[in-house]
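Note that one protein chain of the assembly has been removed; the remaining protein chains are unaltered in position.
Coming up: subunit A.
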Amino acid sequence: MNPDQAAQAAQLPRRIIKETQKLLSEPAPGISASPSEENLRYFNVMILGPQQSPYEGGVFKLELFLPEDYPMAPPKVRFLTKIYHPNIDKLGRICLDILKDKWSPALQIRTVLLSIQALLSAPNPDDPLAEHVAKHWKENEKEAIATARQWTAMHAQG
């Protein structure tokens, strides 16, 4: 840690330091998250596509930012890797209740990322963010899953 980072860390709430340490020392399976060197509130995240999902074999990059009022406010999370999913739009924004009105300060970075990983296993076209993807999913699920697989092969190879 260089002096600049040390100064940054000194201003960071204890909770964020603890969460960061825990994420680095005991990462959740299929998930990695490490803070950026310039900003310890900004995390580079990688989530492996869950087995038996159309995202299997893919490595998905995300960014996660802890706003000033975290944990009273939820972290801001976005996919950086293109993904074909009814609850994730083309800008990578995620439709997930715990990132919005169902946020609770008892949730953590780790639990948020686990929830996102779970969202990949269980797309929910009834609560869509990407309308046309959701439509595709509902009208022809098999084909939509095939497309998701293609996208995974095309865009999510690390």
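By definition in this document, contacts are C-beta pairs under 8 Å (C-beta built on N, C-alpha and C of every residue); 3 or more make two chains touch, one makes a residue touch a chain; residues count from 1.
Here is the rule we use: contacts and distances are computed from a predicted model.
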item	value
Complex member absent from the view - protein name from UniProt, among "RING-type E3 ubiquitin transferase", "Cullin family profile domain-containing protein", "Eukaryotic translation initiation factor 3 subunit I" or "Calcium and integrin-binding protein 1"	"RING-type E3 ubiquitin transferase"
Given A:40, A:59, A:107 or A:145, the one touching the chain that is not displayed	A:107
Residue of A:8, A:32 or A:124 touching the missing chain in the full complex	A:124
Residues of subunit A (touch criterion as defined above) contacting the omitted chain	13-15, 18-19, 26, 28-29, 71-72, 97-98, 100-102, 104-108, 111, 114-115, 117-119, 121-122, 124, 127
